[in-house]
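Just dropping this structure here.
A single protein chain has been removed from this complex, and every other one stays in its place.
By letter and in written order, the chains are A, B and C; residue numbering begins at 1 in each of them.
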Amino acid sequence: MSSVIVPGTILSALVLLVIAAASYYYFEKLKDPTYQPKLRDIPAITAIKEGVGKSLEENKPVHYQMGASGGQLYSTLVSMTLVALTFLRYISRLCAEMGAKLIVHMPYQAESIPLIEGTTLEGYREAGKPEDFKRENLRYYGRGALTWTQGVTASFAQEGVGLNLAIGIFYSDCPISLEMAKYMNGLNVGGTGRWIMVYAFAMMCDYVFLGEEIYAAAAVVSQDRMMLVGMLIEEVGKFFVFLLLGLGLLLSLVGMDVVALFNM
Amino acid sequence: MSATWRTLVPTLIVSITALLVLAPFFINIPALNSVQSILNSWTVIISAVTGCALGLVYMTHAIYASYQRNKDMEQLVMGVTTYVFIALHLGLALTQSGGVNSPAYQWWYTVVYQNVGATVYAFMFFTLASSAYRTMILNSVEATSLAVGGLIYTLRQIPLFQTWFPWMVPLGEWILLVPNVGGSRGAVIAAALAATVYGVRTIWGKEISLREVS
Amino acid sequence: MSDRPAGEDENIIVKLGTLPPSKYFLVHLAGIILMFIPLIYPLGLPVQTSQVVIDYYNTIENLPEGSVVAVSFGASASLLDEQEAQFLATWKILFSNKLKVIFYSTTEDANIILERHLGTKVKPADYGYTYGVDYALLGYSPLGEAGQAAFVKNIRSVYPVDYYGTPLDNIPLMSNINTESGVDLIIFQYTSCTDVEWVIRQWVVPYNKPALITTLGCCGPMAAPYYPSQIRGFLSGSGAGTEIEVVSGFPGPGAAMSDSKSLGILPWLLSMLFANLAWFMRRK
Partner (left out) sequence: MADLLMGLVGTFFIVATLSVLWKDNIVFRFGQAAVMGAATAHYMIMSATSIQSMVLSQMQILPILGLILGLLMYTRLFKGIAWVSKYPSSVLVGVGIGVMLAGTIKGQILQQIGMTVGDLQTALYTTGDGMAILNSILIFIGVVTSLVYFLFTVEHKGTVGHIAKVGRVFLMISLGANFAGELVWYQTQMIGRLMFIIQELLVPLGLA
């Protein structure tokens, strides 16, 4: 038995089990059509609509970027790519409904292009205007964060910025595009789950999603109950973490090797 | 039928693939390890195949549309420049002995790509500086925390201030190793939980971001 | 935010603290000039060293002569300015301590940089090193975290031959080494901040292998939570590069940058001071 189970994975399996059990509980609860999960307010969400309106008033395009390297589909950051796609669907639907021009700056991972195009088109379809979708507004700048940064900056400078919505996986290249959007008097709204880069959003955005808030915001903008209960499942996970922290503290005070315990 | 092939099958592919890749983390069965390694190699191959030309197609669309919108000489020159540099690099890689390792290819790659790459990062010094000038104002508890953390750790890294204020070094290290660790650990745990929930939901086939992608 | 431009009737401090972007360009220009001057006329300002850098140095120094060190080299050409001092000083310390070194590159650029630098700036032959006996270059393989996991279990699965195409079995240094057990210290040199988790998950947690890391300045905060229990010491950014040059006594490019950094930051710091003063004055 011990040779089949990989050592040091028991506690991980337990966490996964807790999340899976909470998921099952809430998915079952969703069968009741009157059940409506609620989340606290996230001010940046309302700013997105405001930004599209501003773009229309100023006759400037809405820009959407998910990061130069935001098309990671087979890495540990894939969940952020999925969040970015949820926002892409939302912003393309919103732009189609309100009649604003949307420019999508695609990440350099070419393998993510089909999903991006499909998601954008889906947004236009949901708004009932698939004919408004134009492939030329999906911009690709070649491999590497640097060409991407230059391409986005050039697009901002040449086409103007009404709203710049930046959600996804961002690395050290993002300050330039965020600052350039600001320089062009665009409304900056954005966030990333990569903590190391959140500072750039906190400093340069008019409205920011701090770290994990992008996941919650994605649930809200999707208007999908399944996504919203996802946040409730996550809260269960957080309370489990509080429990582990408390338990760990107690055990450490009585002298148990807690580091080894959490490597179990 | 159509919904099955367009929706159900891709959802199943995601779930099964994810479980096959995840399983060897918990269970030690050689066959599972082999399957995992095949799937891993497929991801590299798929991304390489798309990297060969798909991006170029989309780039061409945007360049052509841009020229159609604004048929002036400058647009034409810029469009042509991109293709000249594509042709130059492809030509060197195909004709020079050693391909991308040939001195001619390396020369161009270094001169164009490395220089611009390094300069773009250099450029960011100015963007961050102007942004901090606008936002690092001590007008609230949060903004003050950001500004104090930022300024102390900046000064800690600058030799002149290390000399003038030697206490800046231990203070900067303290900022890095205590409040920074406390805050960033909380943020990392929270984001990891969110990612885990996304993962579980995707395996369950309930993830909306992949649903009905046209 | 003090982004409302100063009016005609406002004082000079408010005006300097609320410069519009078009005028803030002058602060950038002053910064460039002040960075440029010390590169021509160095000032030679002293440098303070921190414990984390001293720990990094001591970890290598305390290894017995002949110990094997693996260097996972994931540098990027466009980020070399930030890390070159760290790389050069580290390699000099390794060679001067007569340690056996296995270099393996994990990014496309890394191998080009490694070969160029070992051929010009830190020549192993100057330390009496022989290729294949005292050090080896395994070449480039696109190792992600999964690749690192493969490396620790079976080096030959990811690097069957060295950079020059020689099978590892024919290289004296490598003939008896194929897993992490043959390595006494791992030095992980990388540019993507989250990669620190790779060395923790693949080398430290399962094998308790002593680990050091060198990375960009911005990645220091991400590496800090793992020091000192899991990472014995780390160098983040060119500042730490200068410090390791001082600690080790091997001067390099970090020293030249040090003065330039000190002067170049001053216009920005001054502008920050004015921005805050302007805000307080307006509030009054």
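Quick note on the criterion: a residue touches a chain if its C-beta (ideal position, glycine included) is under 8 Å from a C-beta of that chain, and two chains touch if they have at least 3 such contacts.
Since the model is a prediction, treat every value here as computed from it, not as a measurement.
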Checklist entry - Out of all the chains shown, which come into contact with the hidden one? => result A, B, C
Item to check | Residue, one of A:151, A:168 or A:190, that touches the chain absent here | outcome: A:151
Item to check | Residue among A:94, A:181, A:198 or A:227 that touches the chain left out of view | outcome: A:198
Item to check | Which of A:23, A:79 or A:222 contacts the chain that the document leaves out | outcome: A:79
Checklist outcome for this item: Listed in rising order, the subunit B residues that touch the chain left out are 5-6, 9-11, 13-22, 25, 36, 38-57, 59, 74, 77-79, 81-90, 93, 99-100, 107-113, 115-116, 118-126, 128-129, 132, 141-143, 145-154, 156-158, 174-193, 195-196, 198-200, 202-203, 210, 213-214
Checklist entry - List the subunit C residues touching the unshown chain? => result 25, 28, 32, 35-36, 39-40, 79-82, 108, 145-146, 197, 200-201, 205, 216-221, 225-226, 229-230, 236-239, 253, 256-257, 260-261, 264-265
Checklist entry - Going by the touch rule given at the top, which residues of subunit A touch the chain that is not shown? => result 8-9, 11-12, 15-16, 38-40, 72-79, 81-82, 108, 110-111, 113-115, 117-118, 141-144, 146-147, 150-151, 153-154, 157-158, 172, 175, 195-200, 202-203, 210-213, 216, 231-232, 234-235, 238, 241-242, 244-245, 248-249, 251-253, 255, 258-259, 261-263
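Following the convention adopted for this analysis, only the chains that are shown with their structure count from here on.
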Checklist entry - What's the chain with its C-alpha centre farthest out from subunit C? => result A
Item to check | Most extensive contact between chains (C-beta pair count) | outcome: A-B
Checklist entry - Can you name the chain whose C-alpha mean lies closest to the mean of all the C-alpha atoms? => result B
Item to check | Computed distance of Cα centres, subunit C from subunit B, in Å | outcome: 20
Checklist entry - For subunit A and subunit C, what's the span in angstrom between their mean Cα positions? => result 30
Next on the checklist: Which positions in subunit B are in touch with at least two other chains?
Outcome noted: 113, 117, 120-121, 130, 132, 135-136, 184
Checklist entry - Among the residues of subunit C, which ones contact at least 2 other chains? => result 21, 78, 221-222
Checklist outcome for this item: In the complex, the residues of subunit B that touch subunit A are 24-29, 43, 46-47, 50-51, 54-55, 58-59, 61-62, 64-66, 113, 116-117, 120-121, 123-124, 127-128, 130-132, 135-136, 146, 150, 184, 187-191, 193-202, 204, 206-210, 212-214
Next on the checklist: If we count contacts the way the header does, which residues on subunit C are in touch with subunit B in the complex?
Outcome noted: 1-3, 19, 21, 24, 27-28, 31, 45-48, 50-52, 76-81, 112, 142, 146, 217, 220-222, 224-225, 227, 237, 239, 242, 258-259, 261-263, 265, 268, 271-272, 275-276, 279
Next on the checklist: Under the stated contact criterion, what part of subunit B meets subunit C in this complex?
Outcome noted: 40, 44, 106, 110, 113-114, 117-118, 120-121, 125-126, 129-130, 132-139, 151, 154, 157-163, 166, 169-170, 173, 176-177, 180-181, 184-185
